[in-house]
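Note that one protein chain of the assembly has been removed; the remaining protein chains are unaltered in position.
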Amino acid sequence: MSLLIAFLTDFGQADPFVGVMKGVILSRYFQARMVDVTHHVPPQDVRTGAFYLMSAAPYFPEDTLFICIVDPGVGSERRILWARTASHQFLAPDNGLLSWLDHRQRLQEVREVTNRRLFLDRVSTTFHGRDVFAPVAAELARGLPPADLGARIHQIKRLPFPEPRRYAGRILGAVLSVDRFGNAITNIPVSTVPARAVFYFKDKNLGPLKLHYTAVPSGRPLAVAGSSGFAELSVRNGSFVETYGLTPGDPVEAKFR
Amino acid sequence: MSLLIAFLTDFGQADPFVGVMKGVILSRYFQARMVDVTHHVPPQDVRTGAFYLMSAAPYFPEDTLFICIVDPGVGSERRILWARTASHQFLAPDNGLLSWLDHRQRLQEVREVTNRRLFLDRVSTTFHGRDVFAPVAAELARGLPPADLGARIHQIKRLPFPEPRRYAGRILGAVLSVDRFGNAITNIPVSTVPARAVFYFKDKNLGPLKLHYTAVPSGRPLAVAGSSGFAELSVRNGSFVETYGLTPGDPVEAKFR
Partner (left out) sequence: MSLLIAFLTDFGQADPFVGVMKGVILSRYFQARMVDVTHHVPPQDVRTGAFYLMSAAPYFPEDTLFICIVDPGVGSERRILWARTASHQFLAPDNGLLSWLDHRQRLQEVREVTNRRLFLDRVSTTFHGRDVFAPVAAELARGLPPADLGARIHQIKRLPFPEPRRYAGRILGAVLSVDRFGNAITNIPVSTVPARAVFYFKDKNLGPLKLHYTAVPSGRPLAVAGSSGFAELSVRNGSFVETYGLTPGDPVEAKFR
């Protein structure tokens, strides 16, 4: 059975970039199965891309090949990587995009993609998605052994995960990402929060971590056990981000003294 | 032949929510066929979701399974429904999202989805799309008999369709929804409008219902027989919504005395 190709990019869906990549893949391998994780990583925001990938990858079938492109260094000397965990494969620029996967699944094998015979005949310097990632993905989907991509490497660029700081009686975290509903996803794992902890955003007391949005009345803020395993700040039937004017990176505190 | 899974949600396409749901479905049933109706129901706007579903469902293949998620009550005690009409199947929260289907096709069988053995092992309280709807849809696509989902029920939550009011010589309707082109879709069925009726938005006379945008010069407003069977307010080569500053719910009148 053919492997699934899953896209995670910052290309958006307005320009024909993604369509063209799919055209290239289908030109080489008409049977390819493809699915979009998202194309709306904020432009050139490698950290948000890394977070989305960490959150989403565990839910995909065994052996899915993720094409991951958030690539401000396209055309420079930055390398293109193929990597494998116990369950999935990845193509990505070597800029930290794969860093946070390790939180959940260890990279077992990494190769630099250097075999130009797999690329389109003319490789542009600004759209490697079309000229390199897409044809290489098609060949992998068709059964190309990963060893044919290029040599194994052992050092890749890593971005440290922004771990919350732990003190006696409090955890000092930060907002990692915001979603369409105006929820703020923090870096504080739900599993590390004592039941008696009370959440604070700036001076606002959000009370203890709730399990459901419906634990507070409509329009009220709360901290809730988010679906990606981290505490989230929300407003029931509203938008925390709009109500409290928050930005990724803003501090969030859980106090339990 | 496998059934088609069609998505209608308010998840947007920026966050990886939809991608993750598809990952879960493909993990359980790699052959699943999936198509997006839309993921851009305005956040938590059950009425617009109900309208889109009513308009779109008739155009899908026999036996399509619609995953319908506009779910402000996720994680609360609201039920999750499976329902069947003569032609289609639906999974949806019990919050009225299926209400307006009846306008076109009767719900013939409704069940509460309670069989937790079908769900993901860990069910979050904030993302039932991933943890409940997706795995249940995959099992249905693989051939699970609907009777295995849970017991039949006979009362579900209904939102009344906002029928226009009819008086001697006039129909008083309202704007149901607006589209990308700035057209305002009303609740006035084209089939109920006498040929001599003249449309008014606020004090603006839009003339009788036209069959084509091109019935008026470029830049001029008109009322037109819309593709979903309702009268629509448009500006030829322009945006009615931007030109006249309209909001869903605003009154629209057809006068024919």
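To keep things simple, chains are lettered A and B as they appear, and every chain counts its residues starting from 1.
We take it that a residue touches a chain if its C-beta (ideal position, glycine included) is under 8 Å from a C-beta of that chain, and two chains touch if they have at least 3 such contacts.
Please read these numbers as outputs of a predicted model, since none were measured by experiment.
Across A:Val20, A:Leu144 or A:Val198, the single residue that touches the chain missing here is A:Val20.
For subunit A, the list of residues touching the undisplayed chain reads 11-20, 22-24, 26-27, 30, 43-44, 72-76, 124-127, 130-131.
Residues 1, 4, 6, 8, 13, 33, 35-40, 52, 55-56, 59-62, 64, 179-181, 211-214, 224-227, 232, 237 of subunit B touch the missing chain (whole complex, contact as defined above).
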